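First, the structure itself, so that you have it in front of you.
Every protein chain of the complex appears in place save one, which is left out.
So, subunit A:
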Amino acid sequence: MAGGAATGASVTTDTYAEARTWLLLPAWAVLGFFVLAPVGMMLVYSFLTKEFRGGVIWEFSLAAYDQFFFDRGLFGDEAPKIEWTYINIFWRSIWQAGLATVMSLLIGFPTAYFIATRPEKVRPIWVFLITIPYWVNLLIRTVSMKFLLRDNGPLNEFLMSVGVVSEPIHIINTNFAVQLGLFYSYLPFMVLPVYASVERYNFTLSEAAADLYASKWTTLRRVLLPTVKPGVIAGCILVFVPSLGSFLAPDLLGGAKNFMIGSLIEEQFKGSAGNWPFGAAAAMILLSMVLVILMVFARQQAKSGKEAG
């Protein structure tokens, strides 16, 4: 994504150098108000004392982080052990989101490639078709998915009528249903950035590789993929990050039998627990994790950018 912008950026800087501060002011104001302020509030809340049934008492406390990492038994008075509950919940969410990302990549990449290789005139139509499901609310799409997947739903009826299976496949309330739901919710986030980079790809490079006796597989691996890598990474991030915090798909398709990060945090604010500092702490830990992952990606991208240059 950032690869082609380098030359463009230097030009804009020169042209608007004088007005730069003023032009950026609205963007800074929006960032400050909608990103920094809420995150700062969350950080502060995570270090406060919880008030019974929601709310905080303005006294410094590490109780929220203590609860996350240490297990003190059912009554909170045993010797502290390492608390695996929340680590497992985080790990489960990462695993689910990771699988959903892999599924999106496996389906999204060929789709993007297909669109990018259509005649220029019809490409916008394909892109438009990809975005159509986005006009419908996510909740409604997830509920519809539930209708489709259930034991006596259309999918199973179809599979049984054509004789692929004799018993309905049990998909609903399984982890696979959650992955499918996440994949379905966020697929366009994969297709669009990958499409944007494949579209810029110079297909004569593939021809050149073929002329030099590279097989199709080698061309894909050593020519196409390295060139469109920024788009693929952007797509993976755009699918992985929202999947990690989502709670609609786990609740509706997975049956909410196990907490995911999103539902765990939701429970602290909207559930009986009413433990705002703990919810804020869990959110901060999630945020730090995502930041680390993004930094690893960014560093890799910078490295590959250097190699390419």
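Throughout what follows, contacts are C-beta pairs under 8 Å (C-beta built on N, C-alpha and C of every residue); 3 or more make two chains touch, one makes a residue touch a chain; residues count from 1.
Here is the rule we go by: contacts and distances are computed from a predicted model.
Looking at UniProt, which of "DNA-directed RNA polymerase sigma-70 factor", "CRISPR type III-B/RAMP module-associated protein Cmr5", "Putrescine-binding periplasmic protein" or "Aldehyde dehydrogenase family protein" names the chain we cannot see?
Of the names offered in "DNA-directed RNA polymerase sigma-70 factor", "CRISPR type III-B/RAMP module-associated protein Cmr5", "Putrescine-binding periplasmic protein" or "Aldehyde dehydrogenase family protein", the one UniProt assigns to the missing chain is "Putrescine-binding periplasmic protein".
Which listed residue, A:Ser46, A:Asn173, A:Thr219 or A:Ser243, touches the chain dropped from view?
Of the listed residues, the one touching the omitted chain is A:Asn173.
Residue by residue, what part of subunit A touches the chain that was omitted?
52-55, 74-76, 85, 88-89, 143, 146-147, 150-152, 172-173, 251-252, 255-259, 269-275
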